[in-house]
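Questions regarding the structure given below will be posed in turn.
As you look at this complex, bear in mind that one protein chain is not there, while each of the others sits in place.
Right, chain A next:
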Amino acid sequence: MKALRGYLLTGPAFALFAGLLILPLGLTLVLSFNVFDYNTGVDADAYTLDHYAEVFGDSYFYEVFFRTLWISALTTLLCVLIGVPEAYILSRMKAPWRSVFLILILTPLLISVVVRAFGWSLLLGADGLVNQAIQALGGNPVKLLYTPFAVVIALVHVMLPFMVIPVWTSLQRLDPLAEQAALSLGASQATVMRKVVLPQILPGVLSGSLIVFGLAASSFAIPGLLGGRRLKMVATLIYDQYLAELNWPLGATVAVLLLVLNLVVMLTWNRIIERRYKKALG
């Protein structure tokens, strides 16, 4: 009786979850197996593995998937390298400044990604501010826009808060006296960071990097606006399949594969870290 009531109480949340997540995902999965014909469109009653065969057989898809993977991985790495020290400095700041800087770090979240991507394209374009500066200093203009460089730099900018926040949260739980203890035992400041601080904030770094990787790998607006027509990432590829080619089943197939790839990478990453630090992190 009691158990039943418990299930009933979770009902609304479950309905929301099912309606907004499980159902669309299920439909996408089904769609990826539907037969497609350029003249007649999607045939909802016929099933085929052709789309999967097409993706696995075409090196173009491999190229896009590989690019997505390394861009996301590089973005994650850069976010760790910038975000962890940033969060550490933030956590050591004194009262008024800490909140001021925390808000500064979070405000970009309030501005649409599209707007920020346009901002970057203004900066990095052929006559953008950066190239103007280079020319003013007597250099030759460099192609920045529509390169992986532009995509990565904009992704890092957008994703940084998602790294800073979880790391900052785990830094809050740190005992600053443990650092003093390490210093008194003869450790240098660098050793304190490496042996005392980092291992303890690893769970925060782990969740931050999972969020950043997941969001980067499925990011759409930034590669769409800063990668241009030629530098495709998986999400922009899916968009093309749906809206340019109108080949919905193929788009669905790529989407399903992106989901699977994302899950595999994230679970493996999680597993590796957990195995190494499981006992210590409890």
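To be clear about the criterion, a contact is a pair of C-beta atoms (placed from the backbone, for glycine too) under 8 Å apart; a residue touches a chain by one contact, two chains touch by 3 or more; residues count from 1.
Heads up, the rule we're going with is that contacts and distances are computed from a predicted model.
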Complex member absent from the view - protein name from UniProt, among "ABC transporter ATP-binding protein", "Nitrate reductase-like protein NarX", "Fe-S cluster assembly protein SufD" or "4-cresol dehydrogenase (Hydroxylating)": "ABC transporter ATP-binding protein"
Residue of A:181, A:243 or A:267 in touch with the missing chain, whole complex considered: A:181
Residue of A:10, A:135, A:191 or A:268 touching the missing chain in the full complex: A:191
For chain A, residues in touch with the removed chain: 175, 177-178, 180-188, 191, 195-196, 199-200, 277, 279-282
